[in-house]
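Please see the structure below; I have some questions.
Note that one protein chain is taken out, while the other chains of the complex remain in position.
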Amino acid sequence: MKIKIYTTGGTIDKIYFDQKSNYQVGDPQAGGVLERANAVLDYEVESILRKDSLDFTDEDRKLINDTIEASPCHRIVITHGTDTMVETAKGLSDNSNKTIVMTGSMYPAQYRDSDAVFNIGCAVTAAQILPPGVYIAMNGRIFNPLQARKNVEQNRFEDLD
Amino acid sequence: MKIKIYTTGGTIDKIYFDQKSNYQVGDPQAGGVLERANAVLDYEVESILRKDSLDFTDEDRKLINDTIEASPCHRIVITHGTDTMVETAKGLSDNSNKTIVMTGSMYPAQYRDSDAVFNIGCAVTAAQILPPGVYIAMNGRIFNPLQARKNVEQNRFEDLD
Amino acid sequence: MKIKIYTTGGTIDKIYFDQKSNYQVGDPQAGGVLERANAVLDYEVESILRKDSLDFTDEDRKLINDTIEASPCHRIVITHGTDTMVETAKGLSDNSNKTIVMTGSMYPAQYRDSDAVFNIGCAVTAAQILPPGVYIAMNGRIFNPLQARKNVEQNRFEDLD
Partner (left out) sequence: MKIKIYTTGGTIDKIYFDQKSNYQVGDPQAGGVLERANAVLDYEVESILRKDSLDFTDEDRKLINDTIEASPCHRIVITHGTDTMVETAKGLSDNSNKTIVMTGSMYPAQYRDSDAVFNIGCAVTAAQILPPGVYIAMNGRIFNPLQARKNVEQNRFEDLD
């Protein structure tokens, strides 16, 4: 079973530049996470975008959508910024023969206690098991994008009421 | 959905004691991993054993079995040493109304690049999704214990030929 | 021998907030670093400021200066942002009976491969050994502030030509 991991930027890929005193979206981290975890999967990582998801335009979302649709792979993980993950996920809902799992992290993968490694573990597992559909794997749970939101204050995903 | 995590020791829980120049099985690490990953699950961690799984006796395996059988929870993760994980898993195969996912790690959770966080992410995800049965979540994959083994030389789990 | 550690903010103390997609100066990290390193020193950590050093005003520098001058301790470490560390150090040059070692880090202490732990090790060692004066401990070396600068492109401190 092959898993394709598309990266689009977001906090998970952010790296710190001291001289500018801020974070920038850097190289995709998902591949390194899987290597360090000694994952023995048939997977491939491909970068689509390198942006904070708050900066995504309609064109960016179309690019993500077109890339997923054109992908020959049926088991897909997308790493994505958390702030608009739900919005992008909703736009992907028409793919009916692919299992698409979106994930990201609240802290950069380079951060000491980042949730990135855990979340990628959850996402690649879900992508291998779940039937076709679009899912969000965050905070140890699998969410239906139509029923989920990011709770910004509490820094976690949760069900809509 | 409630997940019960039973810990039995193994590498994942090993801690280092300098004065003795070796590792000993310490406190269960699964709870700390889930906290640091900000997992928003209804879970509970309970320690059954604290041993290297190579030292497990028939009585130890009976204790694990009895504990799982008596558990009111239907979604179960067991952290376990990797060396005899397959053996213990095979002994659990009769539970027909519980989803039981075994996991562990090749490196202690306290180790800098341990696979523990990733593996626990995989296991709790699998435990929430998979139908009743006994599974092993290691190296990013979900194995059927009857078709799996630990490849000691390559330090990873793989399918039987 | 007592060491007083004054913290003023800077990258070393920066923490990441996902929802704002940027870093903010958080709690002083020096104490935690010394605890995790099991340092058996007579030390005390006190926070003077919590700012990016690029934002320091003349008043901020006066506050640092006044605090150091008023300090009864003769072995002092100051954690400080790297961008204006040299400038602040030059303003401290008149203290003649105190050993003052400034340090900081290019990556936040919470970062996976931060230089913070190493730099604090260098700084507390230098503060115990060196004669009175003002020094900068960065990149494994001890610099005279009058002869040092931060090389922003290469992200390290170096001697003036």
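Note that the chains are named A, B and C in the order they appear, and that numbering of residues resets to 1 at the start of each chain.
Note that a residue touches a chain if its C-beta (ideal position, glycine included) is under 8 Å from a C-beta of that chain, and two chains touch if they have at least 3 such contacts.
Note that the structure is a prediction, hence the values are computed from the model and not measured.
Interchain touches from the omitted chain, evaluated on the whole complex, reach B, C. Considering the full assembly, B:Gln110 is the residue among B:Ser47, B:Thr67, B:Gln110 or B:Asn144 that touches the omitted chain. Mapped onto chain C, the interface with the missing chain covers residues 33-34, 36-41, 106, 113, 115, 117-122, 124-126, 128-130, 137, 139-142, 155-158.
Considering the complete assembly, chain B touches the hidden chain via residues 11, 14, 16, 18-19, 21-23, 52, 54, 82-83, 106-108, 110-114, 152-153, 155.
Throughout what follows, only the chains that are shown with their structure count from here on.
The two sequence copies chain A and chain C touch through a face in which the numbers common to both exceed half of the numbers used overall.
Of all the chains, the one whose CA centre sits at the greatest distance from that of chain C is B.
One inter-chain figure worth recording: chain B and chain C are separated by 43 Å, centre to centre, where each centre is the mean of the chain's CA atoms. Look at where the CA atoms of chain A average out and do the same for chain C: the two points lie 37 Å apart.
Among the residues of chain A, those in touch with two or more other chains are 106, 113, 155.
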